[in-house]
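Data block below; observations after.
Removed from the display is one protein chain of the complex; every other protein chain stays in position.
A, B and C are the chain letters, set down in written order, and residue numbers restart from 1 in every chain.
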Amino acid sequence: MALVIADYADCRALTGGLRSFEVEASTVRDLLQQIEARFPGLGDLIDQRMAIAIDGVITQDAHGAALAPHSEVVLLPKIGGG
Amino acid sequence: MSKQRTAAIVNGDPVEFLSDPGQTLLDVLRDELHLTGSKEGCGSGDCGACSVIMDGRLVCSCLVLAAEVEGCRVETIEGLAAGGTLHPLQQKFLDHAALQCGFCTPGLLMASKALLDANPDPTESEARYWLAGNLCRCTGYDKIIKAVLDAAAELRQDRKSA
Amino acid sequence: MNKPVKPEDTGPILKVVGTRPIRPDGVEKVTGRAAYGADLHLPGMLIAKVKRSPHAHARIVSIDTRKALALPGVKAVMTSADMPDLAAEHYEAGESASNLRDLSANVMARGKVLYHGHAVAAVAATSNAIADQALDLIDIVYEVLPHVIDVEEAMAPDAPILHDQMFTAGLGDTPTKASNIATKHRLDRGDLAAGFAAADVIVETRYSSAAVHQGYIEPHACVASYAADGQTQVWSSSQGHFVIRGLCAKLLKMRFSDVRVIPAEIGGGFGGKTTVYLEPLALVLSQKSGHPVKMVMTREEVFRATGPTSASVVTVKMGAKSDGTITAAQIDLKFQAGAFAGSPVGAAVMTSLACYDVANFEITGWDVVTNSPKVAAYRAPGAPNAALGVECAVDELAEKLGMDPMAIREKNAVRNGVRAPYGPVYKNIGYVETLEAIKSHPHMAIPLGPNQGRGIAAGFWFNIGGESTVNVSINEDGTAIVSTGSPDIGGSRASMAMMAAEVLGIGVDQVRPIVADTASIGFSTVTGGSRTTFATGMAVVQAAEKLVTDLKRRAAETWGVDQDQVVWQDGAAHCLQADKAPKGALTLAALAGSAGKTGGPIATVVALNAQGAGPGFGVHVCDVEVDPETGHVTVLRYTAAQDVGKAIHPAYVEGQIQGGVAQGIGWALNEEYVFSTGGVMENAGFLDYRVPVASDLPMIDAVMVEVPNPAHPYGAKGVGEVPIVPPLAALAIAVRHATGARMHDLPLSPSKIRAAIDAKAG
Partner (left out) sequence: MAQLSYLSPSSVDEAVKALSGASARALSGGTDLLVQVRSGRAKPDHIVDLKRIPGLIGIRSENGGFVIGSATCGAMLSEHPTLSKIWPGVVEAANLIGSTQVQGRASLAGNLCNASPAADSVPAMIAARATCVIAGPSGTREAAVETIVTGPGKTSLGAGEFIIAFKLPPRGSKASDAYLRLIPRTEMDIAVAGAAVSLALDADGVCTSAFVALGAVAPTALLVADAGQALVGTRLEAAALTQMEEAVRAACQPISDKRGTADYRTKIAAVLAHRAAVIAWNRAKEQA
């Protein structure tokens, strides 16, 4: 079970206020599908606008990235730069 | 609008060109003589990217009318290296990583050359004030100043041993 | 705690990485040969210019281009009617998603002009002078509307509205009334009220910054050539030619394969050259005229219609216990987005507390449209504005607590294992080491004289990875070509060549790095976000490693041994079974010379989406002297320490730090957009938009702290953006300590400082 942390308000608007929840997933692709199923709109939001930190490492569009059994997954906005 | 014919010496070579009365030396260097090493960063004499040496004086070529150079000697970045050998300033800019994007570099090199021609042993402060008309947005000037002072030292050494 | 790691501790001894070779594109640049955007000349080429709005906000009633088109020498005239009317669609490009409808309306106004300088029409003609005359012949009728530029005024309920269909997102419920607030961002954790209740002291403060421009010295420039069969070539100076391609194709509804973008050398970008302004217009004009078209902005146009970054107002309420522990922080960030939504306030929300381990916080950000040029990315977008507020608030807190400014930062510093305020748990960060590097630096021991002050501030930037493609090929003589799709804005060709040379075991002078055009290499996103040395560098290393594997296979075949009997060292294959290789090692040159006999050309491509960019932290200390009678600030000395992971080419890492500091000093002291009451920028030139000149600055001591990033083969972290984050606060704090007056509004111009000194005295 990966622990998903959703501190940003636009995520919480779709989780019914939940700041964290658990998902059984082995890859990011898996994770997004399950999140979308559970919180309609959130999976797509993450896919299009957000980055995912897996155990402290920020990834963007890394659908194939593996999740360990107790991975911590943090949802955060995508990052650009100058 | 009739064009004017002007004859000058650019980087040691005689050149003749036609220009509109409103065209600047920078326009002519870049568009007529295809010497695009002199850059236009502002067109108002505030950035120094178009710096050339005209009859021994450092000028912004964007603030000189093309017709004004009749009979003048103009030195541009394209003439700074002697054949295939870089000028010590060019070499020191490379050695010290004194350029990033490189857009201000031709103007800074010409300004630095004029500095060392006028003052072979500038202090850091003198170099900074002399080069204040040459904006660089990448480097923070630190490495440029070090390169100029190092080139000055080398040129002084060369002069001694010559 | 990590210790700064010396190169010899990171594994194999590095021969190239960490040295300071001369950059491969250097000679071209010191001899004036390097070709930038405005340097290309094609036969039959036209010059195109843009007609711009004289109003800050107006409805376009009519545009009549007939007289301009009739002028001899004019070959084409265009308006937004010549571009597809696009739906609102988010397109992932450059620094962040672009709304294509907004972008289209920004490059050429549609229906309304939203800022003074907004493009309304463009002409292509046979000369500059004719193009100028043609612009004067375009008749435009405007209905002038009230305008608003100040971010707080734009948020007021009765403010003039820029976009009738803008309803604030992020409030929970979508409002029914349109406003200039595009989005409200919110990030919070813990119990704010309890946090403040636990505090012994609380500060409440407010800091503002004016809009500032990236100020690259090269104005935007491009050449577009549209052939009758629809195939086009665009030469453009940008931070990402693939993004230029994508945006042109999307805005003009063209096939990507029909748009070939060739990267010119780029004369500085700092984020500002990650989008399009001229290229789509040049393409339309080239298509309409049947000629190649060159467009070059004037400096004035650069100021009026590109860049800048947001003006901002940051309020901070922060509480701490008497031992310095920060218990709660409430931060509100209002950012000016310019004419279209999309300020960097989201990143400001995320970075504002990134250096602090705070249990209870609430951070709110407001993205607000105004009648000023649409903001573009600028070096760590959003972070400097946020750091100005937070670092100054921390200094105020330290002062109230009677605590040393370094000690309060150490007390609350984020460390490995601490959850970052923006979400993830920190790993492999070097903030504490960076604080230590400043604390122990000789700078800190230099005594200050009268009217002198010292300011300390910290800063953070995420850094990013992202998509890159790299080709590495070995020439027949054993030299190598490294092609990337990443424009080189500050020396990245040098670091690419170095990493390839390191892996291949050859000299860096044997590697020629180039930036390939969009038809010659796979997709690579912009050079921005401090990603190129990290992400494109990772692809270079992987490509070179693939080649080494291939070279070992070729050598094994040649010798008739198993591949595990071959080692690659110093640019040659060595056989562990000496008897099988009587002629000794097979050099890269030998293997390359006989490549046809071992399978053909030696070349490979790596395309990746690099993950795991390590965040960067910087700590700066700055000493100033303030003339108490004039308010003039002299920067006496400046030291900037930064965790760079591993410096691939230390001289260019120092250069990034020094350059970022210089931009930050300019932002703090003198740079600002000054608008007239009519909404016209009054200082659209380098005379009155005052970027620092050489005599304004001291030497800038760049201290590189190396806490390696395990995600990168050599430990590199991005370095380009962090250094612009701390200077705004460092300067404001230094001026505070030099004068006793707390400065709340940037820039810290002499008149403001004198006024603050007078107010304090009187």
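Simple rule for what comes next: a contact is a pair of C-beta atoms (placed from the backbone, for glycine too) under 8 Å apart; a residue touches a chain by one contact, two chains touch by 3 or more.
Keep in mind the model is a prediction, meaning the values are calculated, not measured.
Put simply, the missing chain touches B, C once the whole complex is considered. Note that of B:Ile9, B:Leu65 or B:Ala153, the residue touching the chain absent from this view is B:Leu65. In the full complex, subunit B touches the hidden chain at residues 1, 4, 20-22, 24, 43-46, 48, 51, 54, 57-60, 62-65, 67-68, 70, 111, 114-115, 129-134. Residues of subunit C that touch the chain left out of view are 129, 132-133, 300, 629-632, 669-670, 674, 682-683, 686-688, 690, 692-693, 695-696, 749-751, 754-755.
Rule of thumb we're sticking to: only the chains that are shown with their structure count from here on.
Interface comparison, B-C versus A-C: the pair with the greater number of contacting C-beta pairs is B-C.
Separating the centre of subunit A from that of subunit B, both taken as means of CA atoms, is a distance of 55 Å. Residues of subunit A found to touch two or more other chains are absent. In subunit B, no residue touches at least two other chains. Taken in their complex, subunit C has these residues touching subunit B: 20, 22-23, 25-36, 38-39, 41, 129, 214-219, 265-270, 296, 298-299, 489-491, 649, 651-652, 654-656, 658-663, 685-687, 691-697, 699-700, 702. Chain contact summary for the complex, subunit B toward subunit C: residues 1, 20, 22, 30-31, 34-44, 46-47, 49, 76-78, 80-81, 86, 90, 93-97, 99-106, 109, 124-125, 127-129, 131-146.
Residue ranges on subunit C touching subunit A, taken from their complex, read 90, 94-97, 169-170, 172, 184-189, 214, 269-272, 274, 344, 346-347, 350, 377-381, 422-427, 461-466, 528-531, 609, 611-613, 711, 718, 720-721.
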